[in-house]
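Below you will find the structure I want to go over with you.
Omission of a single protein chain aside, the complex is shown with its protein chains in their original locations.
To keep things simple, chains are lettered A and B as they appear, and every chain counts its residues starting from 1.
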Amino acid sequence: MRNICHYILLCILTGGLSVGAAAEEIIAIKADRIDTVTSGVIENGIIVIADGKIKAIGNDVEIPEAAEVIEVPDKTIFPGLVNPSSRIGLSQPATGGPGSNPHYRVVDELYPHQDQYKRILGAGFTTIGLLPGDKGTVRYISGYGYLFGGRSPSTGITGQGAIVRPTGRNPEEMIVAESGFVMIHFQANDKVKNVIKSALDSAKSKTSSTDPKDQPLVNALQGKVPTFVMCNSPGEMLHLVKLLEPYDKMKLVLVAGTETYRIANELVKKKIPVIITAKIDFEESTLTRINVPRMLAEAGIKIALRPESDNVGGCEDFLRKIAELVKSGLDRQVAKKAITINPAEMMAVDYRLGSLDVGKDANLLILSGDPLDVGTKIDKVMIEGKIVHEAP
Amino acid sequence: MKHVCSIAVIILAALTVSSSIAKDEPAPAKYAIKAGKILTMAPGREFVVGKGVINHGIILLSYGKIEALGPSSSIQIPKGYTVIEASDRWVTPGIVEAHTHIGAEGGFNDMVTPINPELKIADSVDPEDIGVEKGVTGGVTTINAMPGSGTNLAGFSVIIKLDPSDPEKMILREYGAMKMTQAFNPERRAGDLGATRMGMSWILRQILKQAKEYTEAWRAYERGERKEKPKYKLELEKMRKAFNGEIPTIVHTYSGWGVMQSIRMFNDENNLKVVPTHTAYGGYVVGQEAAKRNGVFVNIGPELREFSQPAFDGRFHGMGAEYQKAGVKNLSINTDAVDWSAWIAPQEELSFQASMSAHFGLDDRDALKGITINSARALGIDDRVGSLEVGKDADIAIKKGSLLDHTAPVDLVLINGKIIYQRKGVNLVVQKKVNPREKES
Partner (left out) sequence: MGKKHIHHVVPMLLFALAISVMFVTSPLSAAEEVTAIRGGDLYTITGGIIKNGTILIKDGKISDIGQNIEIPEKAKVIDASGKVIMPGLVAVNAEVGVIGYPDITKISDSLDPFEFSISLALASGITTAMVSAGRPPGDNPIGGTTAVIKTFYGDLDQMLVKESVVQPVLISNRDWLRKTTFKQNLRKAQSYLRKLTEYQQAEDKKNAEEPKKPGGLDEYIRLLQREVPAALVASTADDILAALELVDEFGIRMILADAVEAWIVAEEIAKRDVRVVINPRQKQRPNEDISGPSGSNLENAAILKKAGVKFAIIPPSTSFETWGVVGRDMMALPMEAAFAVSGGLDEQTALEAITITAAEIIGVADRVGSLQVGKDADIIILDGHPFHHKTFVESTLINGKVLYEKAKSLYFSHITNDE
């Protein structure tokens, strides 16, 4: 008798667990507006989610019987936000350099149990690209002609960035891609250039390698993983582009500051996308406001936007800043892509996230209105079919 | 016999000649300057040809003063006047510097207390300061040597002529100006009161109030309106001069709020003639307020232009030009010279400061006034210097071309009618005939 009770208890527990596990759930969400970003806005739409992925999406979608139906009639559904360039939740980076450390991996630094991750979830971020090296503050040139801001980063090839979800009880649960991209922190001087060049040349001769130092570079050289490059100033970017010219299969992504507009035509020519801070800046030495994301987008450059400050406050402020950019001329649809599908593409994870399309992860936000409208609140955040955040 | 006599005569003559050109013969007291162009800077007619500007003119100097000046046709050179031949040159008043730190030595910032109304720098005039010697080479003849800006009331400056030959006679006015500081430098010193602007304003208001009441008490007593003789306070005695209108108050101040504060506190509230000086970092935004008040005399330097602050429009704004635009008519320019270096304007480059003000949009005319008559007016010494007018001191600068032209150096400078400086290799003085046998030089 006791054994049977235990057995039933076990079943209930495991059953309960399996019910709690998102993988087996089927969910159907009915909402007023579903903004897919890539395929337009669906009015009175339905999303069907199973195994954490979007199984169907549209107006006239059959809802499976076993589905748990979530009706949110006055809400908007939007893809979860993607921040491709952050060091949130990581410890202070190494300083010094230059060096070639492609075997350094951000995943080895991950520490999931942080309040920060919960809060940036609440701010709508479902995917983060974590960079090795510097926190991402960029120096700029003031009217006084000198550089200030930030700390001197480690330079050269600084490691492999990780693509994570800001949830999970252990690093494995966070990781979306453990070798998401190779990172170069660039400085315009011959030492840094030589370090990068010799590392790349040594890897170039190999088609594949088990050497942890070489394999990431081989992948980068073949374009199998993107290469993120961080430059302090547009002039430095010109040096970098020259340096990397012989390695023409590399998929470069520039992480940069607002001065980038000065080299816009070079970026267009080389088709290099840009990750740029979401803020309205000032034209050099003046109080004339310039909307650099808009300038780049209108020049034909693919942009991704990241928060002005790489911290919780910056993330919570993010959508408001995007709205400001749109108000001063950035195309609304471009803005939406710049915070979802574009960064996903830059990190080469667009096959699974960044938009609401069949087959992709069910990473989405349930909002009280359009994400770029003033006053819109995030009600719920879903990652791979599981609600990970609910507004109080 | 005859031979010996003639030799004796010759020797005697030679002795007479040598004695008459002996070094200790006093310099001629009378000069006649033949000028190619005279810029008199005379108020009201500074640049009108025929009045303020005289082409081909003559100036007569005697006993340290200007005796006469006018077109050559109108002036006869009397006998006994040594001629200075400057027919290919311009003649201007000696340059007047309203704000400098050369000419007096011994650490001009006494930082023990936040205010030092007892101190006067006249006690440490240093005729051997290199700035004195060099200033003259740039045509500067009168300077207001100031104590420093380390404290809110540094004391009293001294106005001196750059003629070191007689230290007693150097001082034009023992109490030049009352020196105050509205902002910035006193904030360097972390002390008790006075480390903040609020604190400084409080200190300044206190001392001004005391000095004002003291002055009024004495004035009432001297008029017979008050029976009781006011208690004599040494430290406030000197401030009476400012409150009696005898000397100006020079206030080291910056930015719009600072200049406005100076105008309000000194001119409006206390009826003091005030010279806001420096006024960089946006002072010119209150230029109109300065222009409205007769008692305010703006003095700019060593900074002469603004980029970023206050306009943040990506433009280089000439401070002089901006004040001119705002209607300021009495603008003067300084070097704020300290020591002798190339890194910041040395005393002799006051004319260069004027040129640079002109470069950034100030009228050439106003630039020249800014280093002559306007400085003199700001200091209240325009009865003596700052323009070439009959009765004024014979302080004169002579060079080829304008003071604003730096391809030509100053050739000759007179102070109090005495040649203080003549550039090496130049001799404009027409030597007198000493002996009928000698050729005229």
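The rule is simple: a contact is a pair of C-beta atoms (placed from the backbone, for glycine too) under 8 Å apart; a residue touches a chain by one contact, two chains touch by 3 or more.
Fair warning: this is a prediction, and the values are worked out from it, not measured in the lab.
The missing chain, though absent from the display, is touched by one residue of A:284, A:316, A:331 or A:379; that residue is A:284. Considering A:214, A:259 or A:384, the position touching the chain not shown turns out to be A:259 (whole complex). When the full complex is taken into account, the listed residue touching the unshown chain is B:313, out of B:88, B:123, B:313 or B:383. The hidden chain makes contact, of the residues A:32, A:109, A:211 or A:298, with A:298. In the complete complex, the residue from B:145, B:345 or B:428 that touches the missing chain is B:345.
Check A:40, A:212 or A:235 against the missing chain and you find that the one touching it is A:235. Along chain A, the points of touch with the absent chain fall at residues 141, 143-147, 187-191, 193, 232-236, 238-239, 242, 259, 261-265, 283-286, 288-291, 294-295, 298-299, 329.
Although one chain is not displayed, its contacts with chain B can still be listed: residues 130, 280, 302-308, 313-316, 318-319, 321, 340-346, 349, 352, 355-356, 358-361, 364, 404-409.
Rule of thumb we're sticking to: only the chains that are shown with their structure count from here on.
Taken in their complex, chain B has these residues touching chain A: 307-308, 312-314. Residues 143-144, 283-288 of chain A are the ones touching chain B in the complex.
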